[in-house]
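All protein chains but one are shown in place.
Per-chain residue numbering starts at 1, and chain names A and B are given in the order in which the chains are listed.
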Amino acid sequence: MPTRSFTDLYVEVQQFYARQMRQLDERKLEAYAETFTDDAEFGHTPGREPARTRAGIVADLREFHKKFENDPVQRRHWFNMIDLEPQDDGSMRSTCYALVVTTRTAGAPTIAPSCVVNDVIVRGEDGNLLLKSRRVDHDQPF
Amino acid sequence: MPTRSFTDLYVEVQQFYARQMRQLDERKLEAYAETFTDDAEFGHTPGREPARTRAGIVADLREFHKKFENDPVQRRHWFNMIDLEPQDDGSMRSTCYALVVTTRTAGAPTIAPSCVVNDVIVRGEDGNLLLKSRRVDHDQPF
Partner (left out) sequence: MPTRSFTDLYVEVQQFYARQMRQLDERKLEAYAETFTDDAEFGHTPGREPARTRAGIVADLREFHKKFENDPVQRRHWFNMIDLEPQDDGSMRSTCYALVVTTRTAGAPTIAPSCVVNDVIVRGEDGNLLLKSRRVDHDQPF
């Protein structure tokens, strides 16, 4: 496997986030879960037990999305301000800002919450990036 | 022409969007239109016929901006979460999220609409990127 420069890795992470989060926003929950390692941990909401394993992530997101069943929304996750720290073991720590843009059939989009995403990213056997863990810290309450 | 890496292309697209959209936000409509190929198609608003050719894009945007004549605003187009797919023919498909930030003389900026931008990007004879087509999907109504 070729050694990648910091520049290559940084762009790869931006591309990874773009596709990954659009999959979530399009409710492709299985595709989203496949961007995690099979033993991954994903904590997206404070006070809620983190989901574990791909199957666990899908089940958790199905449960989470039930609240939109009678409240049709289009959500868009914006990630930006990526601070990437490649580690000696080949993994990467990525810390970035996130905003969730939620559009309903009427009114202006709501833009909330403001979050900080803490990811550990590894490279899978096929060479693609995978999340080993994701912890989302919410700015509210603080 | 040198072969460009995915990393190079991704950054080139980010730089292209930054300058292109600032031109639009500064109402440099001719400069904005020149970022399209001469036979380009640009559909920015659902239910409105796409503009075609550079001259058509300028005319369409002049018409569109009339609504701000008695409503002075500073708009800022934010593009992010770029999912870039280089194609075999040398063109690129780019799908990204967009938000329009509109500042008026009083009050907080409005941030709407939330959109998905679907671009086909080609390289012009001078080596610069050009839009072959842009279709903007709005999240509202959905």
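Quick note on the criterion: contacts are C-beta pairs under 8 Å (C-beta built on N, C-alpha and C of every residue); 3 or more make two chains touch, one makes a residue touch a chain.
Only a predicted model underlies this, so the values are computations on that prediction, with no experimental measurement involved.
Undergrad: Touch as defined at the start, partner being the missing chain; which of A:G47, A:G107 or A:P141 qualifies?
TA: Among A:G47, A:G107 or A:P141, only A:P141 touches the chain that is not shown.
Undergrad: Where the complex has a chain not shown, which of B:R19, B:R48 or B:R62 is the residue touching it?
TA: Touching the chain that is not displayed is residue B:R19.
Undergrad: Considering the entire assembly, which residues of chain B contact the chain that has been omitted?
TA: Residues 5, 7-8, 11-12, 14-15, 17-19, 21-22, 72, 74, 76-80, 101, 103-106, 108-109, 111 of chain B touch the chain that is not shown.
Undergrad: Suppose we count only contacts with the excluded chain; which residues of chain A make the list?
TA: So the residues of chain A touching the unseen chain are 5-7, 10-11, 80-84, 95-97, 99, 110-114, 139-142.
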